[in-house]
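Take a look at this one; I'll ask things after.
Omission of a single protein chain aside, the complex is shown with its protein chains in their original locations.
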Amino acid sequence: MTALTVAAQPDRDASLRPVPWRGMAWVTWRQHRVTLISLLAVFGALAVFLWLAGLKIHHNYAVLTACHPFTSTACQALNNTFNHADWTLANILGILMQLVPALIGAFAGAPVLARELETGTFRYVWTQGFGRARFAIAKLVLLAVAVTAVAWAFSQVFSWFFRPFLAQEDLSVLSGTVFDTRGIAFAAWTLTAFAIGVFLGTLFRRIVPAIAVTLGGYLGLSLATWWLRAHYPVALVTSNPSISGNGPINVNDPWVLNTWFTGPGGKPANPAVVNQVLALFPTHGAPLVKETMAQAFAQRGITQWWRYIPVSRFWPMQFIEAGWLLVLSALLIAGTVWLVRRRAA
Amino acid sequence: MTIDKGNSPAGGAVPGAGEAAPPAGTGSPIEFRLDPASGVPTYLQLVQQVEHALRLGYLKPGDQLPKVRDVVTSLTINPNTVLKAYRELEHKGLAGGRPGQGTFIEATLSQIALPELTTLRRTLLTWLASADAAGLDEDGIVALVTSALRDFFDRRDGSADRRGTDTEGVA
Partner (left out) sequence: MNVMETQDLGKRYRRDWVLRECNLQVPAGHLSALVGPNGAGKTTLMQLAVGLTLPTSGGVTVLGGQPAGSPAALNGIAFVAQDAPVYKNLSATDMIHLTRNLNRGFDHRYATSRLGELGIAPGKKSGKLSGGQRAQLALTLALARRPQLLILDEPLAMLDPLARQDFMATVMTAMADDGVSVLLSSHALAELERVADYLVLMSGGRLQVAGEVDDLLACHRVLTGPAAEADRFAGPLRIVQTRRAGAQAHLLVKMSGPDDPVPPGWEAHPVSLEELVLAYLRSPGTETPPGLSLARPPLTRPAEPSAVTR
């Protein structure tokens, strides 16, 4: 061997300042380059596709709405084309959007720490001066921010793409599958899915089981949220019959949660009487019919009440949902760091 | 033990080790080698090799012993072993360390302890005084000493050859 270079001694002061955080930026990038670039590439490509397709759809919709008279064959033909060809595409994409956070959570989140534990490289990286807890925190925060940002940007493109279909297909922004692809909900769901993936990956120490349980767990959580959303503290109550949600729905129509009847003095109404009136009006959807039915109830001293969420409550609901998802994500990430801390070899 | 006579860096390159030759003017004249099968502890082998080099004249007072680090790199032994060997040599009075420079030979093997030297010198001066009193001049003293010296070493080496026999009178 040829002569070795003489080493310089680093300072070894007794009060150790921790290794600076900024080193982790490069470390995170280098270790997860593939994931980050794939994320950017895939969603970038999808965004470009949505943008191009969206331009066409917006154009078609503008033509459609400008078409007069609506009942003419030409306009109906346009309508049919829009509803079939264009809507099919949008419908499929809408469904895929429901899966995207789960996929990101499972395939981007689960391997973050699980790979280190599975391949044994944690024996190298957890014995470096940086410290394993700080290492995990820095990496998870950086990746979470990146994933959330990409998700948010993508959901904005998708929202714009999807807008014409709201009116056309009688969907409200509060509809189950629409609500979580718009605003900040999509980004929050993606963050939560990522946090679930990371936590389970660290818990199981194996990537594949973590992916499976992440997908299952996310599914369970989103199903539970459909129920939960109805209970957000934003609902209003009214006895105004125009609120009724049956029949053709307008994009601006509220989401009716439930309805009940009260008799004189505010006590619950007699069900027999209610059913009697309802039997008189088999189709209670049309506005004129609603008015008449309400009068029939009023004659018997019965008031119909509705609990509903108006469309104007969209953003408060978004904040509530994003809020608790953020808290859940923070808890999962904190839980991951706790697992890292007490993780034995 | 391989020999690298002092000041020619190109000469005496160690075969097979792929070492770069030490720069001119620095470096030790000797290089160590180990005999793992000899049963002699490593540090003792190093001490013995230094003493052997001293006897054979490869090392002289003032020569530098190989740097600890170089010994460690080429022989793959523990540096504490080399330090132990060098300390033993210091203890024997053969070598000494110079801070920041290394370990250097300070004496030859034939060096004997100072108090003994002083005693011998005193005895010699006493004898010289009596030789002077008997009338010998300087040349005469030198001749007497030289002949006695020769007789002494002949007999000492001779008696080593004829171990056990006592054909001549004991001196």
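All chains are identified by letter, namely A and B, in their written order; residue positions are counted from 1 within each chain.
The working rule: a residue touches a chain if its C-beta (ideal position, glycine included) is under 8 Å from a C-beta of that chain, and two chains touch if they have at least 3 such contacts.
Given the structure is predicted, the values throughout are model-derived calculations rather than measurements.
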| query | Of the residues listed, A:61, A:135, A:165 or A:218, which one is in contact with the missing chain? | reply | A:135
| said: Please identify which residue in A:24, A:64, A:171 or A:193 touches the non-displayed chain. | reply: A:24
| Out of B:57, B:100 or B:135, which touches the unshown chain? | B:100
| field | On chain A, residues whose C-beta touches the chain left out of the figure | value | 1-2, 4-12, 16-19, 23-24, 26-27, 30-31, 119-131, 135, 342, 344-345
| task | Mind listing the chain B residues that contact the chain we can't see here? | result | 34, 36, 39, 41-42, 67-69, 72-84, 86-87, 96-103
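The rule is short, and it goes like this: only the chains that are shown with their structure count from here on.
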| request: Can you check how far apart chain A and chain B are, centre to centre, with Cα atoms defining each centre and the answer in Å? | output: 87
